[in-house]
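Below you'll find the structure I mean.
Of the protein chains in this complex, one is absent; all others appear in place.
Order of writing sets the chain letters: A and B. Residues in each chain are counted from 1.
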Amino acid sequence: MTRYVLRRLAVAVPLVLVVATISFFLVQLVPGSPAAAILGPTATQDQVDALERSLGLDAPATTQFVDWLTGAAHGDLGRSYVTGQPVSDALSQALAPTLSLAVLSTLLTLGLGLVMGMAAAVRGGRTDKAVQWVGSLGMAIPNFWLAALLVFVLAIELPLFPATGYAELATEGLGPWLSHLVLPVLALSAVNLGQIAFQARAAFADALGRDYVRTLQATGTPRRRVLFKHVLRNASVPVVTVTGLTFIFTLGGVVILELIFNLPGLGNLMLRSVQTNDFSVVQGGVLYFSLAVILVNLVVDVATASLDPRVRVR
Amino acid sequence: MTVPGTTSPSSPLLRIADLHVDYKLPGWRTTPLRAVDGVDLTLAEGETLGVVGESGSGKSTIGRALLGLAPVTSGSIELAGHDITHTKAGDRKHIASDLQVVFQDPYGSLNPSRTVGKTLAEPLEAVAGADGSTALAEIRGLLSKVRLPDDAVDRYPNAFSGGQRQRIAIARAMAVNPKLIVCDEAISALDVVTQAQVLNLLRDLQRDTGVAFLFIAHNLPVVSYFSDRVLVLYRGRVMESGPAATIHARPAHPYSQALRAAVPVPDVAAQRVLRRQRQAVVRATTAQARPAPEQGCPFAPRCPHAAEVCWTTRPADTPFEDRVVACHVFDAASGHPQAGGAPDLVAGELAPTAP
């Protein structure tokens, strides 16, 4: 198992390097000078030039890249052109809400989706129909619309949860943190819930139809034991894979929900930075997102391997 | 693990009487599919009963009904003197020590995410209540019984070939010393050499432990080679039953003959008879557009000897020599134009019935 993880990591490291390079030069391609954007339309060319010099933007792109990469390797992604805040500080501050949202949503969809899929496959009939309906409905509703509905009902008409904003877990505690996240998590989860429930339903149906399950049933193994000790694990493999995919998808979906719920996350930060040509933050953000994707894939691979011995052998 | 005093020599290990199984089909107001239609059978301790028939004839359904995996519409199943007709799969803990199963698919019959050791320990813990260390000793014993190495314990099913997997499945079934094992196509997915190895293994195990087999397969020669008695099934009904050797050598029922005709033989004269029988069935099937009758003989649409009575009246189970045959030709009182032509029919000499 350790060997397997190490092997995967060995593949991930060069991938990160490639992604870092691409993200740097991609951002360079965006037209417009950060200095001009910062100083605004009333700035004179002299002012713009001076600021570009002080930001180091007058150096050739390759020099800038080497500097940036050297810094990045030491965890220093430079400073925001606009706010002067270290980019890594800005990103880590913004990381918490985004991760909270994505992780909570993934846990919720995974848990609920597994239960729904299992119920649909095991009980069939009406339960199955109900699960299919709920799942399809969730996938059909655009998340911004659901967000608006949730805010209207659960924050405005019935003020159970705050309509917008974020509370830090560390400083404000679990209650406020969770209560600020309930609505965005629900809005974010609807789409993925259906996907995971359907995947789980298919996986359970497949596992339940296997002869080893029939053997267990026929030889008097209690249903619970069959389901939780034998079927769950095998059915989880495809579900975990899909969950990894939806997690990445979720990171994308987070951006719009952060806007609607005014969460100070990566999505909001990136949007603001793009609007103000704050390239250093955009570069760092792209790197963070790419790292997240690579990391999630790694976690999914390892999780699949630990669930399914066949993967490890290969 | 048998309950003492439940089996007397007079009562067989397994008795199935007038079994009907209907599958509910998906959809609204669909008529249920009758997979087993009035099957009777008995099986003695240490005996092997073969069930043979083409795909969809209901073989597996009988096994499943026995295992509590299929819904029994009517009839009764009695195992070791206990009526288990309506005992659901989940409540079968007490039956499990008597009744085990080996399924066909060597890839699906073992949980891919559990080691062989764990798979084998499962019935021991669940049924016999064995703890970890005694279980391990027993598992090693079982593995050697099915001729697998000791280190198989810690390996996953994917490390084994199909034949090895079936042996693991057999070991699992044998773990609790059952009285009856249902082998549903247990060797059908294996190559011929491996089939023979597994059959020999089963036979050795039977000799050592006195276990009985309900041996389900679609291949008549294999079934009759391995079984004491054979039951030929068509569309959920027993067409013919009797000693394996005679049914294989001289099938009586037109359907049994059709089954037999599908298997090549070395003898040239026999070949000619078989070819004629095959052609007759093909001709009859092509000529006949009517579906199988509700009342009457299910084989009528394909039978070269089908007469009007075959479409309207269900043939009675008629004793013939050492077996029982459900065909009007064998029943002198049936009114079939060729009734009484049984010996010719068995010899493959009876001409097709004129339409």
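Brief remarks on what is shown
The working rule: contacts are C-beta pairs under 8 Å (C-beta built on N, C-alpha and C of every residue); 3 or more make two chains touch, one makes a residue touch a chain.
Criterion: contacts and distances are computed from a predicted model.
The subunit not displayed here is recorded in UniProt as "Glutathione-binding protein GsiB", chosen from "STAS domain-containing protein", "L-lactate dehydrogenase complex protein LldG", "FAD-dependent oxidoreductase" or "Glutathione-binding protein GsiB".
Counted over the whole complex, the shown chains touched by the missing one are A. Within the whole complex, the absent chain has one touching residue among A:Gln64, A:Thr276, A:Ser290 or A:Ser306, and that is A:Thr276. In the complete complex, the hidden chain is touched by one of A:Ala59, A:Ala163 or A:Ile248, namely A:Ala163. Touch with the chain omitted from the figure is made, among A:Pro60, A:Gly75 or A:Gly175, by A:Gly175. Of the listed residues A:Asn268, A:Gln283 or A:Thr304, the one in contact with the hidden chain in the full complex is A:Asn268.
Listed for subunit A, the residues touching the missing chain in the whole complex are 30-33, 36-45, 47, 80, 82-85, 90, 93-94, 112, 148, 151, 153-168, 172-173, 175-176, 178-180, 182, 186, 259-262, 264, 268-269, 271-272, 274, 276-277.
Basically, only the chains that are shown with their structure count from here on.
Computed from the mean C-alpha positions, the centre of subunit A lies at a distance of 54 Å from the centre of subunit B. For subunit A in complex with subunit B, the residues that touch the partner chain are 210-212, 214-223, 225, 230, 233-234, 307-310, 313.
For subunit B in complex with subunit A, the touching residues are 67-69, 89-96, 99-101, 103-105, 108-114, 119, 122-123, 126-127, 156, 158-159, 169, 172.
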